[in-house]
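Of the protein chains in this complex, all but one are displayed in their positions.
In order of appearance the chains are A and B, and numbering begins at 1 in each one.
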Amino acid sequence: MDKENIKRIGQKKEIWQEQADQTSERGEPFITVSGRPVGALYTPLDIDNLDYENDLGFPGRYPYTRGVQTNMYRGRIWTMRQFSGFGDAFDSNRRYRYLLEQGQTGLSVAFDMPTIMGYDSDSERSLGEVGRCGVAIDSLEDMEVLFDQIPLDQVTTSMTINGPAAILWCMYLANAENQGVSLAKVGGTIQNDILKEYIAQKSWIFPPEPSMRLITDIFSFSADHVPRWNTISISGYHIREAGSTAAQELAFTLADGFAYVEAGIKAGLDVDRFAPRLSFFFNAHIDFFEEICKYRAARRIWARRMKEHYGARDERSLKMRFHTQTAGCSLTAQEPENNIVRTAIEALSAVLGGTQSLHTNSMDEVMALPTEKAVKIALRTQQIIAYESGAANTIDPLAGSYYVEALTDQLESEAEAYFQKIDDLGGVLPAIDQGFFQQEIADAAYSYQRAVDQGDLSVIGVNRYNTGEQAEIDLLKIAPEVEEKQVKRLKRLKEKRDGDAVNRSLENLKKSASGSDNLIPKILDSVKVYATEGEIVAALKEVFGEYREKPLF
Amino acid sequence: MTEKMIRVLVAKPGLDGHDRGAKVVARALRDAGFEVIYTGLHQTPEQVVETALQEDVDVVGLSILSGAHMTLVPRIKKMLAENGMDEVLMIVGGIIPADDAAELINSGSAEQVFTPGEPLDNITEYISSKCKSNMQS
Partner (left out) sequence: MQELVAELLKGNRRAAARMISLVENDDPQKRELLKDVYPHTGNAYVLGVTGAPGSGKSSLVDWLLKQIRKDDLTVGVIAVDPTSPFSGGAILGDRIRMQDHALDSNIFIRSMGTRGSLGGLSRATREAIQVLDAFGKDLIIIETVGVGQSEVDIVKTADSTLVVLTPAGGDSVQTIKAGIMEIADIFVVNKSDLPGADKTATEINTMLDMKNDQAWRPPVVPTVSVSNEGIYELWSAVQEHRRHMEDSGRLLEIRRERVRRELTEQVEYLVKNRIWDRVKEKIELESLVEKIVKRQKDPYSSAGDLLSKIKFYDQDSEEGD
């Protein structure tokens, strides 16, 4: 736009502003869910510096602001991947097969807390938690049941597992081999993002250093043997759920991403050998536009840094592919049916932001694991967006909006400011050690809650239009017998397996852990002789020790 | 002679690491003038009870989002009683379905259950009024 034009628009805006100032506004502040003030009107003045070719470009082309594929959803709709798992492996296997019959296109495994924390179902630490918020997996035997009659060469699977990711991944790979599927054909994702555990999700096991080693071991093993696997899903989702703002989610997640890239390079890997398999995972919160801008900014920052800073040349290394889940923390226990609407809005933002796969929350997830009916509505929400709404007909339809482009820029520069701060603290790990991220998130979470309590932010049915009605919906209950049954199965397994082989494999694993060998082949050996997850973790803890948190509020 | 300070243990029993709620509540309690002792994550029932005992708290607040509440809460309540701390006010926060909450309250395992969306002031006022009436009785 030429200077004359801009000047004229500026003059006219001033006149408009004067008139606008004389009108009265509604009482509450105009802020996003992150507390960001939003202007009344955006005009070409707000994107005066935008350079189309450099800042936006074309879909599938650097810097990928408009999307990572050339034809985006006109070629293929995003993967509808509903996160699920509960009870024992038999229960979850039934749910997976139901979801595949309903038209879901990929699986996503939720593990129970003992599995996530590296304890077997018979540990005293696991009491009351077996099969509760995910499926209980103790050994390869459970993994075999979990994917019974599901062909692992046709379905890709995402597994939400971090601390013990290497172990569960090895179980998955061993099971695929049992099914006769070669590792070269196996596809899927492990979350495997330990940094965000220290920062936000708090499901850690080992200290940072050995944890990072396990991750680079996975990078390297996968590059050689499991080329279709996404070795890490660098996650902002949990950072957001822990209470961060959109800008913090963006900045901290990308900072983690760069830390993994640096760890890979430091471990002697060429950046283009592992970077194409890095993927991301973001939250879709309720502030529609801010979220869309967050995804667009994320792609642009990643591409630029990977190219300019880390010297990546393979264009797959520059493309940020990501999964999105609608925000669990935006759901309310009051009038839970409203959650269907919230989820639909959030899902639409993820689609308009160009996500590669999507999980839509079920309305009842704020109270318990979702029922089949609630899961079906959640999946239907995605299908309606994909096939009825027209949102998938054209690529990045909001590009060029004055507000969207201005906000995309703003988020990018806020992220850059955070990168600078993190650098000043010595990098991501020292910043974790100093509690930087944890404190930022705790502060944001507290401000958010105060803003809701004071009515600066509205939550319908909670602080606005609250009718005091009790929720009346069916909930899925996990019977306490699940725990008993699983513990019995585990006991039987321990009786019938070759105990000596288990001990030998664990001794080998410990020996390698004290040295610098790649640990994945050793862990594979252990899972194949039916060593349990808890046993493998305990062996590694002997060598690596355990992490403990820094108290911050 | 100063007024007796109300001490609250905010504990995370079980394995889930979702401490957003626990920390926000801890901070709100501090800002409302309570002394809050925080255990950190991943505590066993035994650790929670022993901490409550050593810290001589008036209130135990458990935050549980993993679904293990029906196992953990009654167990902790029972162990508190065994250690002579029947009078400690037990409150629970987290993802607790309504009928579970009712059962926890009816069985005497918990005095009150707070779920997501509860304004912070309601929680601090609840503890405040309960503790004051306990002290008078």
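Basically, contacts are C-beta pairs under 8 Å (C-beta built on N, C-alpha and C of every residue); 3 or more make two chains touch, one makes a residue touch a chain.
Values in this document were obtained by computation on a predicted structure and should not be read as measured data.
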> Out of A:96, A:111, A:437 or A:553, which is the one that touches the chain we can't see?
Replying inline: A:553
> Among B:54, B:106 or B:133, which residue is in touch with the absent chain?
Replying inline: B:54
>> In the complete complex, the non-displayed chain touches which residues of chain B?
In response: 1-2, 4-5, 7, 26-27, 29-40, 43, 46-47, 50-51, 53-56, 83-85
> When the complex is taken as a whole, what residues of chain A touch the one chain not shown?
Replying inline: 207, 434-435, 545, 548-549, 551-553
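Definition applied: only the chains that are shown with their structure count from here on.
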> Between chain A and chain B, what's the gap in Å when you average each chain's C-alpha atoms?
Replying inline: 31
> Mind pulling up the chain B residues that touch chain A in the complex?
Replying inline: 14-20, 23-24, 26-28, 30, 38, 40-42, 44, 65-68, 70-72, 95-98, 115-117, 119-121
> Okay, in this complex, where on chain A does chain B touch?
Replying inline: 113-114, 116-117, 119, 124-129, 132-133, 197, 201-204, 241-243, 329, 331-334, 366-369, 442, 445-446, 449-450, 452-453, 459, 462-463, 470-471, 475, 478, 480, 548-549, 551, 553
